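The complex appears here without one of its protein chains, the remainder shown in place.
Right after this comes subunit A.
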């Protein structure tokens, strides 16, 4: 029986086929799906913020792009994943609210996307596909068996990347 494993905000989970990983309602957050093709060990990390460096509270590593990616790679390796064969797909990073003035915090989605891509590159994980930006939420389902990432939205269709 395949299970659907839910990943909450600022959370990460590792799974193997036939289980699937789901995270619902990504706004400015980003869902990072990493797959080691050789072992089919996969992970989904739901990060909220680009960097732990300026944060006053870094207890939860899954909250940040930098520490979240480092931690999930470590978790995957502990379960037997091979560091060299890792590839990634990402989705999210939207701007959900529009204010008239300039406001940095509300561009957080954009900054999250940049930080995630930088950190994937730093760990030499190849980014195969991304669906980021826009002004709408996303619910994503990652299937480690096929490596397919299903992105559902409200009013902006649904696609597999």
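Just so we're on the same page, a residue touches a chain if its C-beta (ideal position, glycine included) is under 8 Å from a C-beta of that chain, and two chains touch if they have at least 3 such contacts; residues count from 1.
The criterion applied here is as follows: contacts and distances are computed from a predicted model.
The unshown chain of the complex is recorded in UniProt as "CheC-like protein", chosen from "Peptide/nickel transport system permease protein", "Cytochrome b", "Phosphate import ATP-binding protein PstB" or "CheC-like protein". In the full complex, the hidden chain is touched by subunit A at residues 8-11, 24-29, 48-49, 54-57, 59-60, 63, 94-100, 105-106, 108-109, 136-139, 154-155.
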